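Reviewing the structure listed below.
All protein chains but one are shown in place.
And then chain A:
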Amino acid sequence: MLKDITLGQYFPGNSIAHKLDPRTKILLVTLYIIALFSAKGWMGYAVMAVTLAACVKVSHVGLRALVRGLKPLVFIIAFTGILNMFFTPDTHYLWEWGILRVSVKGIENALFMVIRIMLLVMGTFLMTYTTSPIRLTDGLESLLNPLKKIHVPVHELAMMMAIALRFIPTLIEETDKIMSAQKARGADFDSGNIFQKAKALVPILVPLFISAFRRADELATAMECRCYHGGEGRTKLHVLKYQRRDYVALTGGTVILALVVVLRRLGT
């Protein structure tokens, strides 16, 4: 049950998409998002869709895994679509009922919005699917490094993110175990009204918090034992270094962004 949470989970692999520098991927996703929001008209979206399709193809992730990632967002996507469809003002309507009015432009808007959200989610998921959390935080830390000049605690933030990501599966497993143990003592999490259900969570949450604090304590001690004292002068085992493929990918991303912007100008 809890183990089924796969939102943005990393799929190990050996494709070019996996091998790219995490900084490249973060930058590419940024370019991709900018392009997606600049896209206008069918041509623009077609370019974006083809770009995503090409990226999926080289990543070996499989379209099915990406589509599965959309599942939790079905409601938001549908809501946005419906809102755009019925409430887009226009001069001429195909169908009217009270305040609900459907126009050609509305349908078009709704379709574009739905496609835009889907492409956005799938694109960002493609990054988390092909980049391990550790590499992702490494990349983020390195990209944000210039902010150290204005005293942003970049290293500390990255370390916190890495630790948080590291402990998500541990805590899920722990929750599962505690739930089983309390069920074995006859705890009932499924029946009763909302107050009874909330109360039934106490036997899970108390042990879970205690164990989280215990783990935090142990981790802090373990880090101190290894002389951890923040980012000052700390070197890395895997030093990030741009390769030729990174430059190629970034050039490709820029070209696509330019193409989308040009299409937008020409389209209107």
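Just so it is clear, a residue touches a chain if its C-beta (ideal position, glycine included) is under 8 Å from a C-beta of that chain, and two chains touch if they have at least 3 such contacts; residues count from 1.
By our rule, contacts and distances are computed from a predicted model.
For the chain that is left out, the UniProt protein name among "Phosphate transport system permease protein", "Spore germination protein, GerA family", "2-hydroxyglutaryl-CoA dehydratase" or "Energy-coupling factor transporter ATP-binding protein EcfA2" is "Energy-coupling factor transporter ATP-binding protein EcfA2". For the chain left out of this panel, the touching residue among A:57, A:177 or A:197 is A:177. Between the chain not shown and the residues A:53, A:94, A:152 or A:210, the one that touches is A:210.
Shown as candidates are A:202, A:216 or A:258; the residue that touches the absent chain is A:202. Within the complete assembly, residues 177-178, 180-188, 202-203, 206-207, 210-211 of chain A touch the chain that is not shown.
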